[in-house]
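Handing you a structure now.
Shown here: the complex without one of its protein chains, the others still in place.
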């Protein structure tokens, strides 16, 4: 959908990495390159696991909804692939009441877990149980796709009343927002219990083209970032458990104005909070520069989560990591040249942000 | 009013371009430079059309309100100047109910067009007719100066009720906002019909100094940009006709935080939407750098509208275009040096953004 230059960088890199094609893609070369790709696609070194080997991918994670039966992961478990491939607990299907199927989903959630999700403690138990199941399939993290970063910390009686309303199907947009906000805090509390790393992907307005939505359904594009308020948004969650040593909260950000204003000071203060890598539109050379420029001085290098990406384009993964490494090194080199960092300290930071930071952030190995 | 450095760049460039003066302006040289200018002003090569010739200006546009009789353009039509000089349809006088004269203006609009503007279809017909008249005087575009980017898409019965309220003079600020929002969508629908390029200049809070306002009246300064929400703001308009091939929407932006967060993703998605050049306070070297940095990776080079400016200072036009060309070339040169773009691709983009992009954006020639 996007005509931006990063995708061009990734295409060139992928053509070379996967197919050995170094001819630049152009109207003149397109047919020939197409044929070369078509010829090569059936070869065994282009099977997914072979590509992961070639790209030195140690761990790759999928995300599944709470109701997902994890059949593929069961099969991968039997093949001994779990560990290198891991699921991630993304319970948006049972935490977001703006979904038309929310009541049905909550009923399935009850059936799947045997918990009575019409009581708040039962609902939390159902999550507790699914998180445990997901961990058997390698899950080390949860993921939460939310329109904004609002969190809440209600009294039990309020939570139960809210749940009753959702289950009766009589909730409005304000109730849905409050339920999502409360569920983020509940997920953080469960992370305090079980140590799963909590990822929040906030701030996208989804499905903004009614024509696309009518033709193809939800979550297929026209997603536009919105201003996001992390300071007030996360206040309830962090006030409740932000100092817990077992909590690790990774923020993925689309509103770059919050880097220096909110997230870097918050990551500097809260031991649980780390800033995730530049995400989506900002997973690009200029995007990474703006990110480092705005977060490092206040948050420090060691409150960053290193780099990962959430692409579905398998072949672009090496290119994306390569861009990150180059930009980190470029940033550090400028600081060395300005005598703001010694070459040896910069080398340590470069190694850390290129590789170890992501493993540390996700508590791997 | 502003003591910024861009104006200094423009002054130096203009003194040289128009008067051949290369002495830097300073307290010591001011009187002498004043005398040189005064002596030269009467010479024929400083008449407006001679300046346009010397600056190689192919097309220059004025903007007139919907009620403007276009007398000057009638005269220019008779002189064969229309085409090089073009009017632009800027109907703020009949679309903005916050103007004290709005009821009177709508009555004049009715008298001028013979349409019954007290019915919604009549009001739209009056616009349709004036747009056609403006096109006879070279208009290829409309322009809309609005405090924010809010749009609406109401049902006819709601639109008629709103119009009734405006015409009765009993509207409040909320009604005025809704009317402006609806009129933007109506203008987009008329652009779908007639192909006129739609320009939105949004996000300035006007007349913020009551002393200046009391002494000199409206629209004479103290205009301060405000945070502007393009994502939610344009949603109604784009949802209604954003996929129409005949719609071309150019956004002029004062809130730079929206470049990367909202406008670049939106320009990447919507075929009708282009990002206009850096505007007003941002029509400057650093402003252009921030603009390119934040829009290009997501929107691509070819969703930008090239460069124009809305200065009233005729002699600063060559300087402004020169700054744009230099900054574009500087930006591309950095990408070449970083091996992110080939020299030949960069040359194509440089030529495009320096010249052809603006003609393409306005569908000229």
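The letters A and B name the chains in turn, as written, and every chain counts its residues from 1.
Criterion: a contact is a pair of C-beta atoms (placed from the backbone, for glycine too) under 8 Å apart; a residue touches a chain by one contact, two chains touch by 3 or more.
As the structure is a prediction and not an experimental result, all values here were calculated from the model.
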Original post:
Looking at A:63, A:88, A:226 or A:303, which makes contact with the chain not pictured?
Top reply: A:303
**OP:** Just name the one of A:223, A:262 or A:283 that touches the chain not displayed here.
**Re:** A:262
Subject >> Touching residues (missing chain, whole complex) on chain B >> reply: 1-6, 9, 24, 205, 208-211, 221-227, 254-257, 281-282, 284-287, 290
**OP:** Would you write out the residues of chain A that touch the absent chain, in ascending order?
**Re:** 227, 229, 231-232, 235, 238-239, 242-243, 257, 260-262, 264-266, 268-270, 293-294, 296-303, 338, 340-342
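Everything below uses one rule, namely that only the chains that are shown with their structure count from here on.
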Original post:
Distance from the CA centroid of chain A to that of chain B, rounded to the nearest Å?
Top reply: 39
